[in-house]
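Here it is, the structure, as structure tokens.
For this depiction, one protein chain was excluded, whereas all remaining protein chains were kept in their positions.
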Amino acid sequence: MPTLWKITLEILRQRQNQPPHVELFELEVDPDENVLDCIERVWAFHDRSLTFRHACHHSTCGACGMRVNGVEKLTCITPVREVTHPNGVLRVEPLRNFPVLSDLVVDVSGFFQRMEQTQLSSIAPLSQAKLPFEPNPPTIWQGQRLIDCIECGLCVSACPAANTSTSYFGPAVLAAAQHVYRQTNNPTVMQLVNCADGLWRCHSAYECSAVCPSNVDPAWRIMDMRRATVAHSLRNIFKRPNQKVAP
Amino acid sequence: MNQPSPRNILRWFDPRHRQPGTWAFILNRITALGLTLYLAMHLIVLGKLAQGPAAYDSFVALAHSPLVKIGEMLVIAAGILHGLNGLRVAITSLGFATRYQRQLLWASTILSGILILIFARAMFLGG
Partner (left out) sequence: MTQISHPSNPKEPLGLWLFKIITGPIILVILTIHFLVNHLLAPNGLLTYAEVIAYYKNPIVPIMEIIFVCFAVAHSLTGLRGIVLDLNPSQRILRIFDWLLLILGSTAILYGIWLALTIASA
């Protein structure tokens, strides 16, 4: 029998268009449980009206992103032990920079539409799915695999540039555009992100790469896409008008 | 509140639950605003030079107080911090050494600290 921890779960609750308020739940949990388990416990035994999103429980669907004690986490793989202590507080809030639908559920539809605009495919050949500076896997297998981004939105929530305006594409979309561009050289993707709400809005806080639970390194990808776009535009200057390529 | 809004402007400057990259961004923005304000004041004040020796020298005498010296020191510190961190941002923004941005941040901060101390020494202890 593991030692149980007494913790206080503080959940920021909100009905649409009403001011948010905090509700406290005293729980006894195994510190190796994940934060999502605690939230489900509250839903199961304390308050059936609590709303939150999840599906896979193993960091694949990207649905369970929340802010835990102020920091963006994939709650299904975040052990209680890592984010609080015995008799400690666990404050759970919805992701920032998305409209809140209710309690911990945010509206990610705009985010998904933008992701779709980049034409990112969810699978890629092994060599193209990883970051270019990652060492090659010790295998000769030449298959396809799922790409890393699980579209959880943690990076959008953590980004300080995203918190004053809804129009900013956010890290995941820019990273997706980079991924597609490096695979296909498709100029439409470059055009999509070559604007104030795209590549040029980032202020290099590197929060996205710090919170990304899935090895995407969106900040690196943004900077790489900037370099590609700047290089492309500079090359265009020296081309004759009939050879110019958009953007 | 939770959603993006221009009214969240103060949240730019909230360092809680953030990692060093955002702290650098916050400092960069504050120093940038400070330097811009200083540049404007500086240009206006130097206008005294065009009005001849009397105007300028009496102004300098007025400005020769410890308070102004501390203010000048703040401007120098802001310039050094903004400049060296700005160099890091410029380099990494173009996709160079982006993976080492954290190390570059420490390097620029330590170098800034040393330079600020050197300038403070020259300013307050006369060399």
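In this document, chain identifiers A and B correspond to the written order of the chains, with residue numbering beginning at 1 in each.
Keep in mind that, in the parts below, a contact is a pair of C-beta atoms (placed from the backbone, for glycine too) under 8 Å apart; a residue touches a chain by one contact, two chains touch by 3 or more.
Fair warning: this is a prediction, and the values are worked out from it, not measured in the lab.
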item	value
Candidates A:S109, A:Q144, A:N185 or A:N215 - the one touching the absent chain	A:S109
Of A:A161, A:A176, A:A205 or A:I222, the one touching the omitted chain in the full complex	A:A161
Per the touch definition above, residue among B:T36, B:S65 or B:Q103 touching the missing chain	B:T36
Touching residues on subunit A - with respect to the absent chain	99, 107, 109-111, 113-114, 161, 164-167, 194-201, 203, 229-230, 233
Residue ranges of subunit B at the interface with the undisplayed chain	4, 6, 9, 12, 29, 32-33, 35-36, 39-40, 43, 46-47, 49-50, 52-53, 56-57, 60, 64, 79, 83-84, 86-87, 89-90, 93-94
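Basically, only the chains that are shown with their structure count from here on.
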item	value
Of subunit A, residues touching subunit B in the complex	20, 69-71, 93-100, 133, 160, 162-166, 168, 202-207, 210, 219-220, 223-224, 226-228, 230
Contacting residues of subunit B [partner subunit A, same complex]	1-6, 8-9, 11-12, 16-19, 21-22, 24-25, 28-29, 89, 92-96, 98-99, 101-102
